[in-house]
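For reference, the structure I am asking about is given below.
One protein chain omitted, others in place.
On to subunit A.
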Amino acid sequence: MTVESTAARKPRRSAGGKAGTTGTKSSTTGTKRTTRTAARKTSSGEPELVQLLTPEGKRIKNAEYDAYVAGVTPEEIRGLYRDMVLTRRFDAEATALQRQGELGLWASLLGQEAAQIGSGRALRDDDYVFPTYREHGVAWCRGVDPTNLLGMFRGVNNGGWDPSGNNFHLYTIVIGSQTLHATGYAMGVAKDGADSAVIAYFGDGASSQGDVAEAFTFSAVYNAPVVFFCQNNQWAISEPTEKQTRVPLYQRAQGFGFPGVRVDGNDVLACLAVTRWALERARSGEGPTLVEAYTYRMGAHTTSDDPTRYRHDDERVAWEAKDPIARLRGYLESETDTDEGFFSELEAESEALGRRVREVVRAMPDPDHFAIFENVYADGHALVDEERAQFAAYQASFADVEEGGKR
């Protein structure tokens, strides 16, 4: 057995990997960021991540990224906290609705609130988002009514919102595909001469998809204004990150010729700062960036999943100590003049949101039978018309029987 093949078997999540010593975050596009230092390593050997708030909620200085959150007011930080709390409440309600049989499935974002709210709040209205199927927090930031997200999980539609209404594309279930759509959209933005940016969300599992590699290639070659925001939540259903990669994911960017950064995905302030930096690069013509938000999927993959079959509870307990909401609450309580009234009002607002979501979902009607044939084509199709007519005749035949029975 060669040394290399031995190395391949070593778990890399804690080891960081040999490549970490050679990896740099520097851009090849010759920008002011080219001096960005190589991925530093902590004493434990894990690549360093950008962190502005410790798990205890202490603000720590960061020479590179402080500037991107320098103007953030306590009011705005309370806003981020509110976003995270309401997103978590919505998410919990959706999980409960699945347990009650109102939804067929739910993919919880529990634990990933900071990654989603921090990045989502870095965006401008004219930016465009390409999510996977777990970006409920980003959808919240975009102003998508949370109840709209539930249609596909209830089974009344396969999407349910107008992507152009909030520049928030439909959820993508076949993971990774959307990174190419984001890249193409960003190529279009550049052709239009606009200074909007595009952000593509994906996960550690999707990072193995060929489409993600192709998206990196295309975006680099065309210098497309796109941010690849990878939420590394450590688990792709049952497979840990070391089943997807030998190097820390953010280092993949280097090989494609653009910078990659790992950020503490449970630190909303750091996610905001790093995403703002990446978006600014996109807007100013510096091309793509990979952001790896290092976080944890505290819940199951979906409501159909049973994580006890593949991971230990102590791992979740360890991550609970880094909870994104508790962390920001610690900061708000110790570093700002946020009073108890804010928290109690927010709790009332959360409950109201849960109630509203519950009521809307329960009232969501089943689609009309003929919806099967709607919007298959924009310009129509003879076969669809023919089959719709056959279906209508078939349906109508039951009406005859029912009438006959009454007579």
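To be clear about the criterion, contacts are C-beta pairs under 8 Å (C-beta built on N, C-alpha and C of every residue); 3 or more make two chains touch, one makes a residue touch a chain; residues count from 1.
In the analysis below, contacts and distances are computed from a predicted model.
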{"item": "\"Alpha-ketoacid dehydrogenase subunit beta\", \"ATP-binding cassette domain-containing protein\", \"MinD superfamily P-loop ATPase\" or \"Serine/threonine protein phosphatase\" - which is the UniProt name of the missing chain", "value": "\"Alpha-ketoacid dehydrogenase subunit beta\""}
{"item": "Selected from A:162, A:320, A:339 or A:359 as touching the chain missing from the view", "value": "A:162"}
{"item": "Residue touching the undisplayed chain, where the options are A:115, A:215 or A:249", "value": "A:215"}
{"item": "Residue, one of A:76, A:320 or A:374, that touches the chain absent here", "value": "A:374"}
{"item": "Residue touching the undisplayed chain, where the options are A:50, A:97 or A:189", "value": "A:189"}
{"item": "Contact footprint on subunit A, counting only the chain that is left out", "value": "157-160, 162-165, 169-170, 174, 177, 179-189, 191-192, 210-211, 214-215, 217-218, 221, 374-379, 381-384"}
